Each structure stands twice: as structure tokens, then as C-alpha cells.
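Report on the following structure.
Missing here: one protein chain of the complex. Every other protein chain is in place.
Take a look at chain A:
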Amino acid sequence: MTETVLTVRDLSVQVATPSGAKTVLDGLSFELRAGETLCLAGESGSGKSMTALAIMGLLPKPMCRITRGSVCLGDTQLVGLPDAAYRKIRTARVAMIFQEPMTSLNPLMTVQQQLTETLLEHDACTRAEAPARALQLLRDVQLTEPERRLKQYPHELSGGMRQRVMIAIALACDPEVLIADEPTTALDVTVQAEILDLIRALQRDHGTSVLMITHDMGVVAEMADHVIILRHGQEVESAPVRDIFSTPRSEYAKELLGAVPRLGTAPPRPAKPQGVPVLEVDDLSVRFDVRGGVLNRVQARVHAVEGVSFGINAGETLALVGESGCGKSTIGKALMGLVPWQGSVQVMGRQTRGMGPALMKPVRRDVQMVFQDPGASLDSRMTVGDQVAEPLLIHGLASGSALKDRVEHLFRRVGLSPDMMARYPHEFSGGQRQRVNIARALSLSPKLIIADESVSALDVSVQAQVLELLQEIQDEDGLAFLFISHDMAVVEQVADRIMVMRLGQVVEEGARDAILRDPRHQYTRRLLSAVPVPDPSRQRPERIETESIGSPIWPKGREPDRLKLEEISFQHRVAV
């Protein structure tokens, strides 16, 4: 048996809240062995990030404190260690990478400065050796053009590159333990796959133990040797990764795994009679000017959406997939008239081009949108009942007791009790808030709902419930959905048709099964191959490497080449 690097015994953490101390971590124990990857998995509020912060001695003071237990790194007891001693341990022996690489890096320092600072702080090398060491570290994390990257600032790097730099900094002093707190959650799937590969490779070469914190069971399946599932600060189940996935013992683990959407397992979509066309989009383009220079003239344009055409019929769900920056959300905003656009958009046969706010108003009743962040899209200073009622007031559709009845009906419709109407958004959980948002979108009885990453911010079990609710609404009312998402497994569950976008243009479109089972465009294949599979016994298909994706920014006077779609089979079109 290999030696134990990190031992956590009976660790308990309390947070001071206005209503008294609350235990957020209750008697957690585990051992991390050399070279092993341990995953702490759980939904939000399970205490997994608290564990990481407690080990790092970074619990926010004075609200949080360790009430019980011990954390031993080798022979060193970390609980109660004074700050000065802790500083010598952090990064040198236990390093951490965070979810959001942009906010973890100092925006005013170059990559080289940040790496050098870490190296010198811990006396890993002399000042003269530092640049060479920094360069070597960037090579280790397989950053392209490492010499150039050293001189760059964080904002000049992409999200994946930044996370590589963070990993380089974390590994600068060759720590025994690397704590990775949701390291790939903010990244696109293809980048996530690359970063996970990198962590694995580095672990193999350096023998580092990894404590990985994640909510994504796909990531767990790919990375973990051993898994601990947490809930409300308590360990629910602890087992080797294969056992967790094949024979989960606890109810909660079964539920959690059952709720995880798995690509390739969704039942076929029921055949539906073709409904009337709700939305017809033809040659839609959205461009943003980039101004600069002395006279503030247009120097370049961001071609966020470029010549996209599609249609949605009643009762149908069209999914728009692609990586961040591909223009999928911009399409949603353009359809709602939130950004200026060119082309043709017809809602229920009415052309909306050139419509002013007054003319748009009746059109808005037919198209509504549900945003990604359920909390941010509600006004924190207004009761949820008032917010659901507001669209009806804006459009003058109901008032007085009729309004109240209607709102109560909407609350029941989305599975909330009408008693909750007088509450404010902060009194709800994320899933409930998204239900309120859905109720608000439904209040005008729209024909089409644009769901922009509407379930991405939710825990998997809640996500499943919200998806179910959306499906129910569609079945009852024959609503059409434009479902914008980056998550292929979720898309598989809800979509009738799928459109894959890259750099503002459609590269492949067709029926769900055609796209997912028989992808023809290289980019679609790359996207699908990068999706983590929540099954440790299954090897992920070989990752397809492609050249970097390019940029949608073009200098004035130049435009991207329009991709031509070719129909290869019935309704399955691929860019050539």
C-alpha cells in the first residue's frame, strides 16, 4: 500500500449566520494516498468547497471556524497552524486551483511575473534561474508558444490557457497535494477534456495526489480513483470509483447518479404531428462594431451571428449548441430584440424587422425568454408574485382579482405553492427561482420560449426536475422551444432537432439522432467526443484534436466566408 499523504479526521466546520452557528461540514474523514485522485462530489451546499478551504487554511474569517477534527499533511498538523507557517505550506506542499481562472490571476501582472513571484516566494529557485523555470513550467502544462505567453497578461489568454497557467503556478513548487475546486466548470467541453487530460498527465509524471472537487459525475468517472459523495456537509458514501457507479449503496448516490444525463441513453423523441410554423428566421446576422483610434471610428466588427436561417414549428424543440462565443446566446437576444440585427425574423407569420417598441409589444407576447441565472434574472426587491404578475400588467391582460387568480394558477402550473407569492427571490432555492422565471415567461401564454442555458446553473437533480417541467408544458400546450445549451447530454434529452454553431455560423443541422449518432462535420464530432462519460468502465472515445477555433472579429471591410450547407440526407445539412 502506498503511503498516505493527507489525512483528514472528523473534520467539522461551522459558519456563523444571523440565526446562529450552522454546521456546514460534519465529521468528514478521508485519506489521500500518494499519486491517487480523490473526488469530493456533491450538489451545491454539500460542503465540498468548504473542505478544500479548510485544508488550505483559507476559511473566511471570522465567519467560519473548524470546530473539530484534524488535517494532517504527512506529519504536519494543519488545524490551528499559525498564518506564517501556513504560508510556507500553501503552494509548496498543498496547492489549489480554482474554478474561475480569470479572477484567480492578477490582471496587472504578466504570466512570467506571476510564476516568478510564486517560485521566489517559496525559494524554489534563484532569481536568475526563475525565467527558465517559468518557461519550463509553461512547457509542462503544454501551453502553445510558451515564450510568447510568458510576456502576456491574463486577458490576452483564452479561458483554457488561463487555467493552464493556474496549474503551472500551482505546480511551481512540486506540491504533494493538488486541490482542484471545480477546475473545468467554467470551461467549454473541448477545453475541459484537454485540461483533464493535462491534470492526469502531470499527476502521472510528478506523482502528485489530487483532491478534486466537482459536481459533474462525468468528470468524477474520468478522473477519480476513489469517490466521496457529500450531502449537507456529511459523507453519504465513500467507495472506489467503479463501485460507486456500478453498485451505489446509498439512496442518495443512486438518486444523484440517476439524475445525471448520459449522452446516448435518452429515449427516442415521440413522433409528433408537424405543427404550424411559429418562428421563421432567414439570413439573421448580428454584428457589433469595435471602435477605436483618434476619431473613434469603426475599425473592426464582431460577426457574432452570420447568415443563420432556421424555423421552429409549434410543439417542437430546436436545440442550439456550440461553445462559448459561438453566437448561440446572441441569436436568442436578437430574437427578443435586445440587440440590433439584420435579416428576417417572422413570428407567427409577422415580419418583425424594423418594428419599433410599440409594434413589437404584441409580438413579445408570442416569444418569451428564460435566462441562465435564475437569481440574477429576478428583481431582488420585488415579491415573486408581483414579478410574475408584471407581464400581465405591462400588456394590460388582467387586473384585480383576475390577475391574482391568473398568477396563482401560474404558480401551481410550475409546481410552486401560491402561498409563496408574497416572498422575495432570496427566500427560494435555485430550482424554485427558475420555476418562478418559467411562470413569468408563461404568463403571456407565448407560442415560443427561448431557454438560454436555463438549466446550466442548477444541480443535476434539480436540472432533471426543471427539464421535466418544461417537457410537461410543451406536451400540454404545444409550445415551441428554442433551447440554447452547451451541454450535449441535456440537449439529447429535450431536442427534436439540433443546430451546431461555430463562430456565428451553422456548421451542421438536422434531427437529433442524425446529429448525435451520425455527426458529419468535424467540429460536431469534436464536441461529442469531448463530453465526459459518467461511466468509469467505459473508455472515452479518442479525443479529436483540431486547430484553434479562430476569432469572429474581422477588420472593417473584410467578412468571414459564408459556409454553405449541403443536404446529405433528409433534413440533415452539413457545412462543406
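By our rule, a contact is a pair of C-beta atoms (placed from the backbone, for glycine too) under 8 Å apart; a residue touches a chain by one contact, two chains touch by 3 or more; residues count from 1.
Just so it is clear, contacts and distances are computed from a predicted model.
Q: UniProt names the one chain left off this complex as which of "Peptide/nickel transport system permease protein", "Cytochrome c oxidase subunit 1", "FeMo cofactor biosynthesis protein NifB" or "Putative transcriptional regulator"?
A: "Peptide/nickel transport system permease protein"
Q: Given the contact definition stated above, which residue among A:98, A:341, A:371 or A:523 touches the chain not shown here?
A: A:371
Q: Please identify which residue in A:85, A:201, A:276 or A:394 touches the non-displayed chain.
A: A:394
Q: Which listed residue, A:403, A:469 or A:568, touches the chain dropped from view?
A: Spelled out, the listed residue whose C-beta touches the missing chain is A:403.
Q: For chain A, which positions touch the chain that isn't shown here?
A: Residues in contact with the chain left out: 18, 336-338, 357, 360-361, 364-365, 368-369, 371, 373, 376-383, 385-386, 388-391, 393-395, 399-401, 403-404, 407, 421-422, 424, 426, 437, 440, 444.
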